[in-house]
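Just one protein chain is left out here, and the rest sit where they should.
This part shows subunit A:
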Amino acid sequence: MLFCLYHSSIYLTMLMMSHPCFYLWLHRFLCRIIPNRTIHKNFFYSFRDKYRFYACLLRARFDENKHEKDMMKATMMLKAGEEEFWANQHPQPYLFPDSPGGTSYERYECYKAPEWCLDHWHPSEKAMYPDYFAKREQWKKLRVQSWDREVQQLQIETPADGPKSEALPPARKEGDLPPLWWQFVTRPRERPM
């Protein structure tokens, strides 16, 4: 069923090794596909050992055609495999609770208050946690100090027509903090209590 796709996925993996630039996007695409394939196999076979057996069979059929060099054929097989996957997919795939469409997706978002709310606490409330707020003042000072350098680094590194992706660059100089570190460090907990 999903063998074709597996075939082409592996081709493209191998191809990616040899022609990194062009087939990188295909590799990424197939890396998204393969989990789909295998996960959907998981849905059809509820027992782990059965599922593992058929997943290994799939993988073996891929490995047979691993060394295909013809790009055209590989892409055609990928397309065919995609269509087969679409035809054979599970009607009610299991989605993890935290993934979009899962049961607890964004369930705790309403409890995740931003960290600037802490600044609006009443002093009597802040006095209940004195050492925490003292440390927080130090962190805020650090942020103020490093902000200009972060902005400068981002301005230097961003190309003229806007950033290409959401990924932030790391800190380039010694003793410097990575840009926009505050958002990352003060992100809310996974499960706010």
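In the analysis below, a residue touches a chain if its C-beta (ideal position, glycine included) is under 8 Å from a C-beta of that chain, and two chains touch if they have at least 3 such contacts; residues count from 1.
Basically, contacts and distances are computed from a predicted model.
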{"item": "Omitted chain (choose from \"Nicotinamide phosphoribosyltransferase\", \"Acyl carrier protein\", \"Multifunctional methyltransferase subunit TRM112-like protein\" or \"Dihydropyrimidinase-related protein 2\") - UniProt protein name", "value": "\"Acyl carrier protein\""}
{"item": "Omitted-chain contact residue, chosen from A:His90, A:Lys140 or A:Arg191", "value": "A:Arg191"}
{"item": "Positions on subunit A where the hidden chain makes contact", "value": "9-10, 13, 16, 27-28, 31-32, 34-35, 38-39, 42, 55-56, 59, 62, 96-99, 189-191, 193"}
